[in-house]
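Left out: one protein chain. Kept in place: all the others.
Take a look at subunit A:
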Amino acid sequence: MTITSPSSASSPTDVDGPYLQVEDLTVTFPTQDGPVQAVKGLSYSVELGKTLGIVGESGSGKSVSSMAVMGLHDAKSSEISGSIRLGGTEIVGLSESRMRKLRGNAMAMIFQDALAALHPFYRVGDQLAEAYAMHHPKASKRDGRRKAIEMLDRVGIPQPDRRVDDFAHQFSGGMRQRVMIAMGLINDPSLLIADEPTTALDVTVQAQILDLLQDLQREFNSAVIIITHDLGVIAEMADDVLVMYAGRCVEFGTTKEILTRPEMPYSWGLLSSIPEVGASTDARLIPIPGNPPSLLRPPSGCSFHPRCSHRDKVPGDLCFTELPELTPASNRAGHLKRCHLPNPEEIYLTEVLPEIAPDLAEETR
């Protein structure tokens, strides 16, 4: 078996439409102080070969929603409602044993800090082979090892036949993340979730890892979800972007749309807070004031209103009293936003853009 031919176990059965379809997903954690809704009514879909970027601050529900897709939440301490369809199979409420057959096989996850996410006591080769053997019960030990070496080679680890016997702590940060990716891809998953795969790495290594992920995606034709708070990563990787705030989707659209014509003040805030190396000295770095809201007692109305500098432009006290619906943005298909502002496009062009990128604002005018 070569890596390029997806194994029958993980290839999707004939399904029309997106490979992953999440609808109205809500994840609740009961705590002593009351239920915490970490994800509320989230819907999105990812097609094979496409990449969805999920952005948001810590605690916005990015990771929690993806862990729900992987079925990694403890059933005893979480409640999941809504629908998650993977290759046509509903996985919310699926039995643990059937879920286990999908996990690491049809869908896999790459974690943030590879040093912590790899077992310190087992050789990386054994950890890779274990993932392979789990979903290939007939494979021998030697098959597993061969596959592990093959994958290490594929993700660009030099001398894979020697490094296969090393431990995680003997690799550099970038190499460790490659091992993590190799482990995620060892069973040719159709869905790959990368949870901040480059956060712990330095910039040059980040670029290498992102390139690698793109190469592999092209080769495996898998659906990819990339979770990040780095819009640079989004710009490089994602086809579509989902902006999350306080457990909800607040804006959704193609990457180009979201990065050039965002219509939700929180997305503006994210864009404003990126430092740019070549930026003119007039450009200001504007942080989003305040802190992410408590999910235990979320703000009334729009969750973002306590931190929103544009709330006065909304007539009445709509922002305080009523949760905005996720509605189509001004004029483009597929672009959704959750905001009461009547004329966001205009505000962005006249007020926000001149502040964060004066030269760009000139051009558009």
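Here is the rule we go by: a residue touches a chain if its C-beta (ideal position, glycine included) is under 8 Å from a C-beta of that chain, and two chains touch if they have at least 3 such contacts; residues count from 1.
As a convention for this text, contacts and distances are computed from a predicted model.
The hidden chain: which UniProt name fits, "Sulfur carrier protein ThiS", "Zinc-finger", "ABC transporter permease" or "4Fe-4S dicluster domain-containing protein"?
Missing chain, per its UniProt entry: "ABC transporter permease".
Given the contact definition stated above, which residue among A:Tyr19, A:Tyr44, A:Phe111 or A:Tyr245 touches the chain not shown here?
A:Phe111
By the contact definition given up top, give the residues of subunit A that touch the hidden chain.
Within subunit A, the residues touching the omitted chain are 70, 72, 96, 100-105, 108-109, 111, 113, 116-122, 130-131, 134-135, 167, 169, 183.
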